[in-house]
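Okay, handing you the structure first.
Shown here: the complex without one of its protein chains, the others still in place.
Let's turn to chain A:
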Amino acid sequence: MMPRLLTAVAALLLSTASAWAARDTITIGMVLEPPNLDPTAGAAAAIDEVVYANVFQGLTRFGPDGSIRPDLAKSWDVSEDGTRYTFHLQEGVTFQDGSRFDAKDVKFSLDRARADDSVNAQKQLFAGIEQVTVIDPLTVEVTLKAPDGALPFKLAWGDAVMVAPESAADNATHPIGTGPFMFKDWAKGDHVTLSAYEGYWGQPPKLREATFRFISDPTAAFSALMAGDVDAFPNYPAPETAAQFKADPRFKLIIGSTEGETILAMNERNPPLNDTRVRAAIAHALNRADIINGAMFGYGTPIGTHFAPHNPAYVDLTALSNYDPAESKALLKEAGVSDLTLRMALPPPSYARRSGEIIQAELAAVGIQTKITNMEWADWLERVFKGHDFDLTVVSHTEPMDIGIYARPDYYFGYNSPKFDAVMQELEGTSDPDKRTELLQQAQRILAEDYANAFLFQLPKIGVANAKIEGLWKNAPTQANDLTQVYWDE
């Protein structure tokens, strides 16, 4: 009698306990730790992956499907000629330090981002802005130099979020935004914790607390998920074990696409890489199917230019740089290049390290030797991205619609084409959707025909999560881990 009673009591206790404990905290795994937490002052994707939509908000935002949605601006009007945008702001918005958000903050944020001394990583987003005018506390007018239909898109970026004049300077270590989550703590090398902000203006999030843990080692990521130390890994770094999570009912596998064009970037400052024939030879030496299979275990879409295949304006140009070692050898011979040894810098993600080794073997097959150096991110940013001290590197460009980087002067791979720049310039001033598509396609063709880089594949978004978690993004139209709709379904 006694044991049965005890069992019944225990069962009762357990059931009530689980009813109370509807989980409201989540631990998200990330491969990279952000260098700082200010999205308006850094290029690292990891910054946005922590703070975008969670801590900081912009006038507009990306939805999970890539569409542009109102955020701090509840609506906007465009003038007849397309050069004046009037944004109507949400009411009752406060920053997480309690101060009010109004039109003055919008003007401050945009002016700060486009100022000459701005450290914004995507300054070109704001290049078209002529003037920002405060009409009243809830209305802002943005005047453009030329019509630009893409302004709401540009303002949705993490680099265009709204900050307060009082706290902007400290956002790198203690971010203060208008979002549903506020910064709690940051243990460098380990995690960042956010907690729900009581005074949030919109629909309150279902989570009380969210922790982002940084786990760069794919094996450790696997174990952390299996052990339940991490509830979700939205960008899971070990595609080889993805199948295992799929078979396990405790987990769900969320396969989507990202904006990540993975490329073998070539430093065109260094001869003979300034020779289009040599770059073409390198591109023809690479077998994309092998790289996707070997490095990504089959997840990933081949690309032939710097553009996301899921975008309606995408043109499939993979045939221009098809796998053809004979052609590659012929091109090298024509360029008079023999006995070529190149340095290849590889950042930590497994897609880069593994692709690098395959590329090394494939280039060796056409007579190009490569010397691999594995680098940590900080090292890579310093030496490759800023210092331009490299020949080849494998990296994924995860910003949305970032074909414009090829028009930037002195960008890390040193591509320079007046023809391409002209197309980009024309695109800036075009708001007609059909004309824009045409220009974008023209730009894609120029890059493919110039063999600006060797374009490999579109990075898939391989997400692994506890089966009971709902509301995570499937695709990654921008680099973000939007937690506003995430909840435990149990």
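The working rule: contacts are C-beta pairs under 8 Å (C-beta built on N, C-alpha and C of every residue); 3 or more make two chains touch, one makes a residue touch a chain; residues count from 1.
Keep in mind that, in the parts below, contacts and distances are computed from a predicted model.
Comparing "Pyruvate dehydrogenase E1 component subunit alpha", "Cell division topological specificity factor", "Aspartyl/glutamyl-tRNA(Asn/Gln) amidotransferase subunit B" or "Peptide ABC transporter permease" against the UniProt entry of the hidden chain yields the protein name "Peptide ABC transporter permease".
Check A:G63, A:G294 or A:G414 against the missing chain and you find that the one touching it is A:G294.
Summary of contacts with the chain left out: across A:A22, A:I135, A:A361 or A:A378, the touching residue is A:A361. Within the set A:S195, A:S216, A:T276 or A:T373, the residue that contacts the chain not displayed is A:T373. Only one of the listed residues, A:I135, A:A187, A:A243 or A:A378, touches the absent chain: A:A243. Interface with the hidden chain, as seen from chain A, comprises residues 218-219, 222, 238, 240-241, 243-244, 290, 293-294, 350, 354, 356-358, 360-362, 364, 371-374.
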